[in-house]
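A protein chain is absent from this complex, but the other protein chains hold their places.
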Amino acid sequence: MSYFLNKQGEIIIRNLIDTIIKNKEYLSEIDGAIGDGDHGINLNKGFTKFKNNKFNPEDDFSISLEKLGSVLMMEIGGSMGPLYGNFFMKMSQEIKGKEKIDKKTFGKMLNEGVEAIQILGNASLGDKTILDTLIPAQKAFKEAINNKKKFSEALKGLKEAAERGKNSTKEMVAKVGRASRLGERSRGVLDAGATSCNLILQSMADSIIPLLKEFDTN
Amino acid sequence: MSYFLNKQGEIIIRNLIDTIIKNKEYLSEIDGAIGDGDHGINLNKGFTKFKNNKFNPEDDFSISLEKLGSVLMMEIGGSMGPLYGNFFMKMSQEIKGKEKIDKKTFGKMLNEGVEAIQILGNASLGDKTILDTLIPAQKAFKEAINNKKKFSEALKGLKEAAERGKNSTKEMVAKVGRASRLGERSRGVLDAGATSCNLILQSMADSIIPLLKEFDTN
Amino acid sequence: MQRIINDPDNVVEDMLKGYVKNHSDLVSSTDNPRVLKYKSAPIDGKVGIVTGGGSGHKPAFIGYIGKNMVDAVAVGEVFSSPTAKAFLDAFKAADAGKGVACLYGNYAGDNMNVKMAIQMAKSEGIEVKTVVANDDVASAPKTEREKRRGVAGEVLMWKIGGAKAVQGGSLDEVINAAQKAINNTRSIGIGLTSCTIPAVGKPNFEIPEGKMEVGIGHHGEPGIEVTDLKSADEMAKLMVNKIIADLPFIENDEIAVLLSGLGATPAMELYILYKEIPDLLKDKGISIYKSYIGDYFTSLDMMGATLTFMKLDEELKDLLDMRANSMGFKEFGE
Partner (left out) sequence: MQRIINDPDNVVEDMLKGYVKNHSDLVSSTDNPRVLKYKSAPIDGKVGIVTGGGSGHKPAFIGYIGKNMVDAVAVGEVFSSPTAKAFLDAFKAADAGKGVACLYGNYAGDNMNVKMAIQMAKSEGIEVKTVVANDDVASAPKTEREKRRGVAGEVLMWKIGGAKAVQGGSLDEVINAAQKAINNTRSIGIGLTSCTIPAVGKPNFEIPEGKMEVGIGHHGEPGIEVTDLKSADEMAKLMVNKIIADLPFIENDEIAVLLSGLGATPAMELYILYKEIPDLLKDKGISIYKSYIGDYFTSLDMMGATLTFMKLDEELKDLLDMRANSMGFKEFGE
């Protein structure tokens, strides 16, 4: 059974921070097409605040996720603050105090995170939001482990589904958030939140997969 | 010595009213180029009010001029109300109670009217205002009678000078009123007030000249 | 973008600095730069009144901090909800031990951040209850009132809630009064132009010249329809009819009227829009107890207006009569 260790969180978190900071402009550009062009700025503000004031390389994955979530939730405001904030905090709670994180645990983390966003944001699949990346990714991961796929395989499935999910938002009409103002005119461009969510999931999976090798007995 | 009678005022006033009403659109159009496009509307409002509420065909020239001036002065507001209002009222005062109006008297009427506008409006020749029609017309009339020209000849001189004066505003830069905002850009179009003033003087002269014939012994 | 700003990313900070400097007789800053409070808050024995929301709606929200109105406000970025921490700190600034009434609008971000803040306040022993304004009839059908946005009716909710608190009402009594106020309140907006978030630098959306958007939201949320620009009298009629049909307001009702500009509307035009409203109401047997006209709840530099009616009973009249002193709501005493 593969797993990675809670105490290996540093590298996952570092990569995640780098990903957001690196894509700040790109995400804002996407948001600019049908939103107000600040999605990258908003996320960058939160992740940078976390990096500079709260991030401790000694912290395990759970504690870092909790701190990250708390900074986003408390200090970013808007909708993204509480949505991503809750997402990370709820994922953290699932692994609090655990030594090892296996595919079943990771699946639960995902479930908790997705549920938090759904409860808080009240959006549905197809509304052109982060959920259009998140729900297919979560589903793909779940199916993979139901089909007894290895952790790393399941993560690859998640990656593919997230990418597909993100791309699917291009043809959607926005139903919630700022872009819903545009109705039909919101069609034809990617959703900014779905794009950032895909980046987050890709980065996490890419960080975790190499960690799994070390313990892979399957 | 030619003259016309104070009691012959009706026809002069009627023609004056008709002239303003007929030229309402034209005057507003000129004002629109460098002003706010209401000069014709403003004058039309005043002359129509006078026509409907105050004009009595029995009134002599002096009384009609006073009533017209008073309506303009009291009820039109802006700058044109008091300027044209005073103009007509001061002209009226000069002939109050007089039976005959000869060229000397008419010259005094003009002087009084022009002076009233100058005192009240504080503008000078060349400022692109009604004075650029009025002052040359007044001067031409004065010179003509100084040169012993007949009343009708003097009125013809006034007409020519008024027309020339009006046209001279085309190349002027506005110094007072709304159009002064434009500076150099006010050059190249006629001044609305100078145009209405020309119409007023032309109408008056054209009405008076045929009246003079009847009494012309010169 | 012809605007009076410094760094477009700092408009909220800059505005708050200017605001505190000018209104030091009314407000003070707090440890949280995104929270302002009434200088006398927390007031012993009084339920605290808190609100908050995105910036760009001046006088809302900080303009209602003051005597007999709001005790503390959480301030967000332009058109973006304040943080949960700002709401939490506003609760703390307002709480005198009698609990806090958080009276706010029904926007996704605000709902989430208030929810988080309340959880945290609870763990710190502060009791917070909420009323969520949903007066905008254009934002959802009547059968889904819980989805409707809060617009200028919030101002009347704050006034009523604030007055009830000053009268010594318990937290539940304050909440009930504010809830009654908003239950009795309906609004509708008409937008004639878009508005520009300074940090974005281009108009948020578009309304073509010669058109107007009926039912537009305070951030440009889509309305019911885009029609040809109507005369002021026709706009008044349209707005009155949409509002009174919804509650519905009926014969013999007494109401408060609030007509607010959206930011770039000359005051002259608000009075022109108001002209027909008393007569339209009279025709339906509805009488105006009080009317307020001005910029009460705006959307940056949007051109347009919102109309709000609140149906009054004796309690609401009594509460409405309590004079308030804030930047947005100033009432002269004898």
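When the chains are written out, they are named A, B and C in that same order, and each has its own residue count from 1.
Assume a residue touches a chain if its C-beta (ideal position, glycine included) is under 8 Å from a C-beta of that chain, and two chains touch if they have at least 3 such contacts.
Model, not experiment: these values are computed from the prediction.
Colleague: Could you tell me which of the visible chains the hidden chain touches?
Modeller: Among the chains that are shown, those touched by the missing chain are B, C.
Colleague: Using the touch definition from the top, which of C:Ser40, C:Gln119, C:Ser170 or C:Ser231 touches the missing chain?
Modeller: Selected residue, touching the omitted chain: C:Ser231.
Colleague: Please identify which residue in C:Arg34, C:Lys58 or C:His218 touches the non-displayed chain.
Modeller: Going through C:Arg34, C:Lys58 or C:His218 one by one, C:Lys58 is the residue touching the chain not shown.
Colleague: Looking at C:Asn22, C:Ser40, C:Ser170 or C:Asn241, which residue reaches the missing chain?
Modeller: Of all options in C:Asn22, C:Ser40, C:Ser170 or C:Asn241, contact with the hidden chain holds for C:Asn22.
Colleague: Quick one: say which of B:Ser79, B:Ser92, B:Thr133 or B:Ser152 touches the chain that got left out.
Modeller: Looking across B:Ser79, B:Ser92, B:Thr133 or B:Ser152, the contact with the absent chain belongs to B:Ser79.
Colleague: If I consider the whole complex, including the chain that's not displayed, which of C:Leu273, C:Ile286 or C:Leu312 touches that chain?
Modeller: That would be C:Leu273, which touches the missing chain.
Colleague: For subunit B, enumerate the residues touching the unshown chain of the complex.
Modeller: 32, 36-38, 41, 73-79, 81-83, 85-86, 120-122, 176-178, 180-183
Colleague: Using the document's contact rule, name the residues of subunit C that touch the chain not shown here.
Modeller: Residues of subunit C in touch with the missing chain: 2-7, 11, 14-19, 21-22, 55-56, 58-59, 63, 67, 192-193, 207, 209, 212, 229, 231-233, 235, 263-275, 277-278, 291, 293, 295, 298, 300-301, 303-305, 323, 325, 330-334.
What we mean here is this: only the chains that are shown with their structure count from here on.
Colleague: Once you've mapped the touching chain pairs, tell me: line, ring, star, complete or other?
Modeller: other
Colleague: Report the inter-chain centroid distance for subunit A and subunit C in whole angstrom, where each centroid is the mean of the CA atoms.
Modeller: 35
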